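Report on the following structure.
Yeah, one chain of the complex is gone here, protein chain that is, but the others are all in their spots.
So, subunit A:
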Amino acid sequence: MKQFDYVRPATVAEAVAAAAQPGATYLAAGTNLLDLMKGGVSRPDRLVDVTHLDGLDQIERLADGSVRIGALVSNADLAHDAEFAKSYPAVVEALLSGASAQLRNAATVGGNLLQRTRCAYFYDTASRCNKREAGSGCDAREGENRTHAVLGWSESCIATHPSDFCVPLVALDAIVEIEGRNGRREIALDELHRLPGHTPERESALEPGDLIVAVRLPPAAPGFAAHARYLKVRERTSYAFAVVSAAAALRIENGKIAEARLALGGVAAKPWRARAAEDVLRGVAPTADAFQDAAWRALADAKPSGDNAYKIELARRIVVRALTLAAAGTPARIPALPASPFASTSGAIHA
């Protein structure tokens, strides 16, 4: 690990000033960053430790019906907040399907949003990677790429964003509150992560010094609580990143879908909101045919970036299954194996 300076600011303003310097990066729990630093993938000159800042670890219910989640709330504390789980069950199911209990205890909300891709070529400093080193090339293009992107990728980069949490958040129109050199601003989560284009090294809309201080879910989000699921296919049932995942949320009135929300994970460099699919579900009955139609529209622009054509069909099926599960109703309890399509009955013993 490269040597670095360690700074522990007392205020958000001090943090922003310290992190705006070239070579500086924020440290929250470090569950991703330290791993990257140990591998020489990230080589910051200065770590600005935000974990001791006050006021960023609260879950607040606002008067207008929004919820505001401080950037330093741990993934576990958010997932185990009973009131939050009741209002935003798909968010909790996604959180609990990610990483391990140890990592969820440490990892923060802000850090989850800004975690880096798990593309093996990004991690391997002997490989060419345009994201790690701009202009060096992409060894994933002709490499082991069966888990790589099928939407929004470019010849420069076919990496995916690994977050589960972001998928239902983007479906529910989450807003990111940012403190920067010019004060406070907010953007839609959908605008936070960038598609690679010719500049995959620029992953987000954040500028130097920008600090995510909170994530907000708008007043409409709890309206989907009765019909909201997260479904995730991975190469083992627990403690693995998504090959493909989907968050589906429906507002059903008088037997028809008043409003649908759909987002995909593991398919692109950002959590992928499928608005065209949402549009065809508005005003129709929640039937298998309608969900098939939505799935086709969600993947209409998908194309393989390598040995991953299977992910397109898999994503369609996950979309149909997630919508079907959402229509059937949110279960009273999060399943024993959160988000797993292979979830057995709680208490059952399998080999």
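Simple rule for what comes next: contacts are C-beta pairs under 8 Å (C-beta built on N, C-alpha and C of every residue); 3 or more make two chains touch, one makes a residue touch a chain; residues count from 1.
To be clear about the criterion, contacts and distances are computed from a predicted model.
Participant: What is the protein name, per UniProt, of the chain that does not appear here: "ABC-2 type transporter transmembrane domain-containing protein", "2Fe-2S iron-sulfur cluster binding domain-containing protein", "Acetolactate synthase" or "Hydrogenase maturation factor"?
Facilitator: When "ABC-2 type transporter transmembrane domain-containing protein", "2Fe-2S iron-sulfur cluster binding domain-containing protein", "Acetolactate synthase" or "Hydrogenase maturation factor" are compared with UniProt, the left-out chain turns out to be "2Fe-2S iron-sulfur cluster binding domain-containing protein".
Participant: Could you tell me which of A:16, A:56, A:76 or A:119 touches the chain that is not displayed?
Facilitator: In the complete complex, the chain left out is touched by residue A:76.
Participant: Please pick, from A:31, A:112 or A:145, the residue that touches the omitted chain in the full complex.
Facilitator: Considering the complete complex, A:31 is the one touching the chain left out.
Participant: Across the whole complex, list the residues on subunit A that are touched by the chain not included here.
Facilitator: Here the touching residues of subunit A are 1, 3-6, 8, 27, 29-31, 34-35, 38-39, 47, 49, 51-52, 76, 80, 99-103, 105-106, 237-239, 336-338, 344, 346-350.
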